[in-house]
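As you look at this complex, bear in mind that one protein chain is not there, while each of the others sits in place.
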Amino acid sequence: MLIPCPHCGTRPVEEFTFLGDATPTRPATPDDPKWYSYVYERDNPRGRFDEFVHHSGGCRAWLVVSRDTKTHAVFSALTAADFKRKQKP
Amino acid sequence: MTGFRIEKGGLINRDTKLNFTFDGKAFTGHNGDTLASALIANGVHLMGRSFKYHRPRGVISAGSSEPNALVELRENGRKEANTRATMVELYDGLMAKSQNRWPSLQHDILAINSLASSIFVAGFYYKTFMWPKSFWEKIYEPLIRKAAGLGTASREADPDTYEKSYAHCDVLVIGSGPAGLMAALTAGRAGVRVILADEGSALGGSLLFENEEIAGQSGYDWAQGILAELASLPNVTLMPRSTIFGWFDGNIFGALERVNDHVAVPAPFEPRQRYWRIHANRAVLAAGAEERPLVFGGNDVPGVMLASAMRHYANRFAAAAGKSIVVFTNNSSAARTVTDMQKHGVNVSAVIDTRKGERILAVKGGKQVVAVNGTPCDAVAMSGGWSPIVNLMCHRGAKPIWNEGIAGFTPPDVGPEFTAIGSAAGHMLLSECLAGGVRAGTVKGRTEAAPQCRDEAFAIQPFWWVKESVGKAFIDYQNDATAKDLPLATREGYGHVELAKRYTTTGMATDQGKLGNVNAIAILAEASGKTIAEMGTTTFRPFYTPVSFGAFTGPFTGHHFQPVRKTPLHDWCVEQGAVFVESGLWMRSAWFPQAGEDWLAAATREVKATRSGVGLCDVSTLGKIDIQGKDAGLFLDHLYCNTFSTLSIGKARYGIMLREDGIAFDDGTTSRLAEDHFVMTTTTANAARVMSHIEFCHQVHWPELDVQYVSVTEQWAQMAIAGPKARATLQKLVDNLQLSDETMPYLAARDVTILGDVTARLFRISFSGEHAYELAVPADYGNAVARSIMQAGAEFNIAPYGVEALSIMRIEKGHVAGGELNGTTTAGDLGLGKMMSTKKDYIGRAMSMRAGLADPARQCVVGIKPVDRSMKIRSGGHLLKQGDAPSLQADQGYICSVAWSPMLDMWLGLALLSNGRARIGEIVKVFDGLRGHHYLAEICDPVHFDPKNERLHA
Partner (left out) sequence: MKYSLFSLLRNSLSGHKNWSPAWRSPEPKKEYDIIIVGGGGHGLATAYYLAKIHGLKNIAVLEKNHIGSGNVGRNTTIIRSNYQLPGNNPFYELSMKLWEGLEQDFNFNAMVSQRGVLNLYHTDAQRDAFARRGNAMHLDGVDAELLEAHAVRDMYPFFDHDNPRFPIKGGLLQRRGGTVRHDAVAWGYARGADLRGVDILQGCELTGIDTENGKVVGVQTSRGAIRCKKLALCAAGHSSEVAAMAGLKLPIESHVLQAFVSEGLKPYIDGVVTFGAGHFYVSQSDKGGLVFGGDIDGYNSYAQRGNLPMVEHVIEAGVAMVPSLSRVRALRSWGGVMDMTMDGSPIIDKTSVHGLYLNAGWCYGGFKATPASGWCYAYLIAKDEPHTVAKAYRMDRFRTGHMLDEKGQGATPNLH
């Protein structure tokens, strides 16, 4: 599998560390009822999936990679910050 | 003994004479031979025994699909089991043995299994061997295991080496037959980077043995011309002896290059094999097609082989399989064998063509074919049609498509990155193969004209099983799966192609069904009244052909299995006689033995020297992260459960980080060197994880914070100087600073210079509980500084101490480390709950408030010591209430760290105990069933030594 790192270009999968579902947002306050969901529940689709990926063997950027979990086709890779900006309406 | 060497022709070098042995018997062959061709030329047909019935078997194919002629090649550490004789290039001195037979290939006792074959049908073992119960493991299974298996693997280390390489290309062409050559030539002339790989020892594919005519020359001559041009093109890489074994995500291909398998021993500094990862922008499958056996009784008698294999041996290796042959076919291609063998002077005694209603009904012969349907002969050429080699294109999940016209499965459309041409695509005409090559090799309109060639029409009328023939008709030769097993599987409910495979073991042998699977699918389809297309195939998976472990390992073996991390003080540790211990990838100094000392004596002396004078310890493996920026303090407040933004400049503070689920993650001291500058230390084990975590927290959660960070673990050598004489020792090194409780109080942290001009950071922190410092200097100065400290401390009898002494002292002091900070404990469990701020948001705060994490019954850290003070205790013992019988329900906790305390003259430890802090003074029972040791122990405060911390401030 190859990941198109926005900083480093296309790099092989072993340079990256995966952390899963990138869609939940960390609740702002300790008493928010969404905490359980944020920490434990995961979108786990068979198909297109936005996930946190760390370029741990490269530029050390946290990326959000959009990838198909059935075919492993990689659609895009953004820095986490860019992804957040795009997520906001 | 009827095969023979044809007098003229072939691609062997008759000027050479290579000696080799098979089962100890001496033979000769020529350069260019394979082991199989040389054996055939020497009249040897019997080359192996089958898996279940131990039936005598001869070679079936001339390539990598061979299921029968498997040998143990070479000896001792170089011995390879299950090597296909068809793929072994002959070399002088080659030694091979047959396998899976006892006492000999000619006389195999277990051939007796054939007699019971009416019972040994598919799946018989699932129905029996169940009574009496104990017999399975004691009697049946050991017998089955001994009888099963194929070759014997070596138990000696492999003396050869392996390499791993990467390659990148625009076009990867897999297979060097007419289609592949044309594709490589077209792309090569267009100027893009081309790799042409083929599993064969020579490039040319079928043109090495088929009589073809291309561009007015023989197919072989045409191929040699193209290969010469390809070899001259700088943008083309030719890879013979290289099997592309798998297709992976990103259009990455795995390949095995057999660099030196064709010689007895690799030349010095050369690898035996090379593993490749090939990144191809585009790949072309030109792997050809595999001929199928026909299914009839006796289709496994030595001498029965694929029609194409028979002419391959004759045309390329000048090895004739027999003097008189019978040809059995359901298609037009076997006519080539008739023509070619007759040309070589072999008598074709019969051509039996199913299209004319003809069948082989009986094969006579045990270890060698004697007659077919009553006609004497010594070999049989069979052709059941052709299966395009679609494997690689199906490795990523796509299924092949049944093509009625050629009676074979053709590759799926997997997109433009990987396309098939030639007979791999089901194109059975040579002109189609060449045209496909041109098409696939064309790059941005740069193309070539396909040469003229002679075409031979292909016609087939599928025929799957001569049911009326006498004897066993084999589908999977190696596993002894017969045609009858498949309808049986269907009757019993295992008719799905995947279930039938697992129930009958069809397709599970070392050839992975290359020869037999399509026959099996057709027979299964008939048995369940389905079409072949409806039945479909089993899953094609890597590896196309088996790959040695050594190739995947490459050089990462033995000492090089994992990289070694040495601290900047490693040389100094060596000078001091350190014994090292693996700690993750690090080598850490464990103890520094003097003459006659074991580890415990050394560690005891080191502790005493430190606690009475001064000790020096290498702590460079601790993670060190430099954090700077206007918001650095605020950022640390998010990371740690306690507060750092309030930390004064020039001060260090112990911190605990939680995971977001509220469990303790890591601990260490972090110091503020300036308003916007902190330096964090982490545990050795978690250094990399903490760094990633920091990056995540900043980049994902709080990108608005003005903060930067970088790991400086390897940039600084760090050493602990501990003991009552630590200050006096250090003072001799430090420039322009009088060390005192005023200038350097407990938890002070400051930049200093030492030894005149060396930049250093000095921290007054202590893991040992002593008056202690940690001194960090640029890594390259580490050894010199350590030596200077040793000199400075000489008058105080300074001792270097290692992680054993470090561990003893931290356990004496009740400081937590990996045994307690184990990923399941909370800050509260560790006795550090008060550090958890209630005034700020930090990672893990919300989840740490869950009932289960705040439960007073949770196991928390306590001290433990044996009631019998002379007794040794060990980690891993579980704690029970006195009087409770041992059970998991009664389990109260366990001992996580122990040490011999030189100061208290006894063994003591730290334990995790349910509601432990309320149980100080309780006597518990320690259950250590593993070591048969049960004893009483006293629960105590974790701080065993110097409970008032007087030494810290002394």
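Should a chain be cited, it is by its letter among A and B, assigned in written order, with residues numbered from 1 in that chain.
One rule holds for everything that comes next: a residue touches a chain if its C-beta (ideal position, glycine included) is under 8 Å from a C-beta of that chain, and two chains touch if they have at least 3 such contacts.
Keep in mind that this is a model prediction, so the values were computed, not measured.
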Which subunit B residues would touch the chain omitted from the figure, given the whole complex?
51, 77-82, 100, 118-119, 121, 124-131, 133, 136-137, 141, 144-146, 148-158, 160, 162, 164, 246, 248-249, 252, 254, 275, 277, 395-397, 484, 488, 491-494, 496, 498-499, 502-503, 505, 508-510, 512, 539, 541-543, 546-550, 552-554, 556-559, 561-562, 564, 581-583, 659-663, 818-819, 822-824, 847, 850-855, 874-878, 886-891, 894, 896-897, 927-931
What residues on subunit A make contact with the chain left out of this view?
1, 12-14, 17-21, 36-37, 39-46, 49, 51, 67, 69-72
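Just so it is clear, only the chains that are shown with their structure count from here on.
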Averaged over CA atoms, how far is the centre of subunit A from the centre of subunit B? Could you give it in whole Å?
27
Per the touch rule, the subunit B residues reaching subunit A in their complex are 248-250, 252, 279, 396-397, 660-661, 692, 695-696, 699-701, 703, 841, 845-847, 849
Listed in rising order, subunit A residues that touch subunit B in their complex are 1-2, 12-13, 17, 19, 26-32, 35, 39-40, 52, 54, 56, 60-62, 71-72, 74, 79-81, 84
